[in-house]
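Taken from a larger complex, these chains appear in their original positions, while the remainder are omitted.
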């Protein structure tokens, strides 16, 4: 991996710099959106990064490769979106809004990263990021410019897209050797607390995510709808988490993930004319769907459909993203509304949802086929979910391997990780 | 707990959604307060949540139930404050300011949570949140509308209120079995560092907390007074922490908590006409009081008065909150000033302080009596301060219990936790 990764990364970075030199320039523009950008920025790097640190031996990769994907992807996202939206061949203008969109584009790759977490190497993740952001930009262009649909919080274009793209990739990369639960695919006490840092920063700044590029006079409404959707979703998640456990105990997996489904699901409708209680209903349904998905659907997908979804992105981003799209179909069907001078219709929203799922599945399958090529080097099943395959890890981590035939040492190791 | 908790939570959430449907609507309004809201939001969920993760085996509950209380409480806070302030029966308008107030209202329950931390179950905490926010909204209405006192940073109405409410609850819930220090009531090396995440985000955003709903031309002054009060308080806390230790060592408990007392104490006066050095004096006195409280008062309260205050909220919120109220009495007595066209007086401030303490103690005692009912299920003394009573906890945590008659395993356990 030494030369493959570094040469590909250096090469692509040089290409990015050259493309920026040729096609990109500073825009004039104010900083009024900067506070929204910063929140999205925190969500991408801290939120997604720490959310995935829940695995006991995979924290370096979760937070580190998350950073790599995002730093790499935001450059490519700037270029791709710039090329598609720039009009008749002028230069790509950079302003705070384009930075928000660049960060947004990386979210798709980070969601897909959650689906394949622990099973791919950094070279594969660079390629996935490059390919997925390309597909995302095309779909986003179709949805907004061709179908003229609305998706202000990107329930469809980011969340559903990232989830189904990632699910298609992980299906193609199916590993029969991981059919039985891998010993490393577990959390530890402190890794679960690290993950809550990610959960909370995502939860807290989701109102900014959904309202960042909303029209100025829609922002307050968008913020409020997201805030109450998330609040209702969190309470529902706690209730169902206890209800579905035999002893009534809460599950950290559900609290870390399903509490966020309300932010995903309300995204498409957040700036439409809906009352706060409607947002709360959407959030509640999202919580129910997400909890049920984690509890009943993920195991079935893994065992029957060969879809190994490490973080359960289908339940956090996939199903709630579709719910967001469906909600927008219902809302636009029942009350006429215009955005940016364009009449919204249920048909446009349905087209957007269909395009998103279709391009995501197709793009993900193609990407999975490319990532499967032996040239990139596949991590062995045994070394899955283990940072030490790609990182220098402090000594403590290596002790057990040396003494792995020693029960005492082994149990200590498990306790520490 | 399985059905009790989930049914109560689901039921109350459904009631909230219905009440929102009947009584709540979007307000028009701009987003100028949104940056302040976000800081308060971070303080509530990250600040309070992580501050309480200091216990070695109670991190899931601290950060998780903190989230539940806040997500649940902000909905009830919106309704209660809306009903009381809405004038003659119109709908409750939602805007950024009402979101700030909703978050504020949850702070009271989170402060009380600190007093009973480790000794109550999630059902009890839902009830406490519901009852305390009701009492808070009544007192806040009295203080601002009837007594017409000022309390911009809520030293009295949030901090002192939450502390004395919680102390009254914990007094009623007194557990003689915890008279001797519980083995779980300790921090670990990493849990103390997790707690510093909470401390620092509280410390950093306290200027926003105090200035969030200040008049626009008072905001800079309020921010600056809070900033320097906290800075002075932090230095004083480090100095006294070392001075009071026989070997001159710092105590994490003090650094995590007493450094924040300056933010609490300067709250009421932060937007009044005081010089920066006065804010620094208030912060310094708050630091002194808080350190002395932790060192000398908390042990006495526990042993003599049967008040078991897990996090020492009396020293962080109670005493500094009273100090804030007294400071406002002195300031308004010595220089006449008006806010929102109303003449401030020492008498109004004293009434506010008295009302706050009185309603908090009474409300807390009643709430404690309700929480004591056997129907809610009390956690046994032995299972106090232990997440595994209410959470699925990763395997490592259970090892020692299995092997608890084995010294070697036991010492390992202590070392890890």
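Letters A and B mark the chains as written, and numbering starts fresh at 1 in each.
Quick note on the criterion: contacts are C-beta pairs under 8 Å (C-beta built on N, C-alpha and C of every residue); 3 or more make two chains touch, one makes a residue touch a chain.
All figures in this text were calculated on a predicted structure; none of them were measured in a lab.
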Number of copies constituting the complete assembly, 2 shown: 3
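Keep in mind that, in the parts below, only the chains that are shown with their structure count from here on.
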Touch list for chain B against partner chain A, complex: 1-3, 5-6, 9-10, 12-13, 16-18, 20-21, 24-31, 34-35, 38, 41-42, 45-46, 49, 53, 59-60, 63-64, 67-68, 71-72, 74-75, 94-96, 99, 122, 190, 194, 197, 390-397, 399, 412-413, 416-417
Residue ranges of chain A touching chain B (in the complex, touch as defined): 35, 39, 56, 186-190, 192-193, 196-197, 200-201, 203-205, 208, 219-221, 223-224, 227-228, 230-232, 234-236, 238-240, 242-243, 245-252, 255, 259, 275-277, 280-281, 284, 411-412, 414-417
